[in-house]
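A protein chain is absent from this complex, but the other protein chains hold their places.
Coming up: subunit A.
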Amino acid sequence: MTIEARNISFRYGDKPVLKEVSFALISGGFHALLGPNGAGKSTLFGLLTRLLALQQGDVLMAGQSLKKQPAEAMRKIGVVFQQNALDLDLSVRQNLLYHAALHGLSRKQARLRGDLELERFQLLDRADEPVRKLNGGHRRRVEIARALLHEPSLLLLDEPTVGLDVASRRGLNDHVRTLCESDGLTVLWATHLIEEVRPEDRVLILHEGKLLADGAGHDICEAEGTRDLAETFHTLTGAG
């Protein structure tokens, strides 16, 4: 599925947060949205998920406008938020069933899809445990499994590794990459951690509301004349 953001600008009151941001995501690709804290990543996610209303510009998902056909567009998106959005007291399965119901799936369908995803994420044996008993890495995996229940073609992850240890972080990142390959899922992964990005990834660098770079990691490095992405990132954003 093609995703195209066209000329998105957004301001909170008089303060511009995004300035004419345009990009296209390649179907089935892993895209890293890189930017220091406060770059506008969360605002961009808010707009893509319709939590914020578009002020200027539009987003097209497989040609459908988020502005004009929000329901159609929303059906194609799975979202993993930065903060935990699971009910800690409910079981893993109850959390999944709730999400599936919100997307209009029947209970039977929901159980089927839920078990399938949990199995894939190696969490099926923990389906009836309350989420509270799971560690941070597993909770995140549940959130990804949940985001995939309604079979979206685009998965948005807003700094999904916040608060995880190095091993869980790497595990999660690898896992999402395999989803791109196995399911043809398009992924937009927002982060401020350069080590989560590989040179061959499509990289979008956002800084102070502007898109400074958009392309394959190694191409951007070449264009900037830098050794690696870390250096490119520092040169472009001045981040230490």
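Basically, a residue touches a chain if its C-beta (ideal position, glycine included) is under 8 Å from a C-beta of that chain, and two chains touch if they have at least 3 such contacts; residues count from 1.
Please note the rule applied: contacts and distances are computed from a predicted model.
Look at the chain that isn't drawn here: its UniProt entry, checked against "Transport permease protein", "Methionine biosynthesis MetW", "succinate dehydrogenase" or "NADH-quinone oxidoreductase subunit F", names it "Transport permease protein".
From the options A:65, A:84, A:168 or A:235, the residue with contact to the chain not on display is A:84.
From the options A:9, A:27, A:65 or A:94, the residue with contact to the chain not on display is A:94.
Although one chain is not drawn, the whole complex shows that of A:26, A:51, A:112 or A:193 it is A:51 that touches it. Where subunit A meets the missing chain, the touching residues are 12-13, 42, 46, 49-53, 70-72, 74-75, 77, 79, 81-87, 89-90, 94, 97-107, 146.
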